[in-house]
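Apart from one protein chain that is not included, each protein chain of the complex appears where it belongs.
This part shows chain A:
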């Protein structure tokens, strides 16, 4: 049993050397690039999944926005695989680290904003004032919209971090509860085991959904600015 509940969120290290780079690179080994026109089942399944996500996400974008297709598909695959990696027992989840999520969110958000200001300056500036705003509310609403713009990358990163961390914490807590209850009251521990199984199923869904939400929001910011 962990004395410290947050011990599983510490970055693993061997002889003082952090292993986080290797851990982050590990999901990339699951995606196998191929030069064949007709591939094996695994590669075909991967391609089908990526095409499904690509069509669903990029259909509303203009030609300029679709140049981001590779970036967004890599992003969703990376986050989804990292989230799923953390669901294996005793594994470290890179996406529980706020630093990593901020490192993904801030550059992507900034790129969409700068792209909007560079290529569609009038539209990008006009976004700060919703259409039909009454005159007395205009300055206040512009300030509020500016603040909400700068909060976007922070919200992106914190949303992913908090969702994944909360799920892992719950699993740890319930696991510790089950172990304690097994020696005291066996029938209660069966209830907690059932709850853990349901929670793991939920966490599988959350892992994939959070990857989708992160990428979808970046795609929405891009759509507003392209």
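Going forward, a residue touches a chain if its C-beta (ideal position, glycine included) is under 8 Å from a C-beta of that chain, and two chains touch if they have at least 3 such contacts; residues count from 1.
Here is the rule we go by: contacts and distances are computed from a predicted model.
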Name of the absent chain as recorded in UniProt (options "Up-regulated during skeletal muscle growth protein 5", "IBH1-like N-terminal domain-containing protein", "Dolichyl-phosphate-mannose--protein mannosyltransferase" or "Peripheral myelin protein 22"): "Up-regulated during skeletal muscle growth protein 5"
Residue touching the undisplayed chain, where the options are A:123, A:166 or A:179: A:123
Given A:32, A:67, A:99 or A:133, the one touching the chain that is not displayed: A:133
Those residues of chain A which, in the complete complex, touch the missing chain: 122-123, 125-126, 128-135, 138-139, 142-143
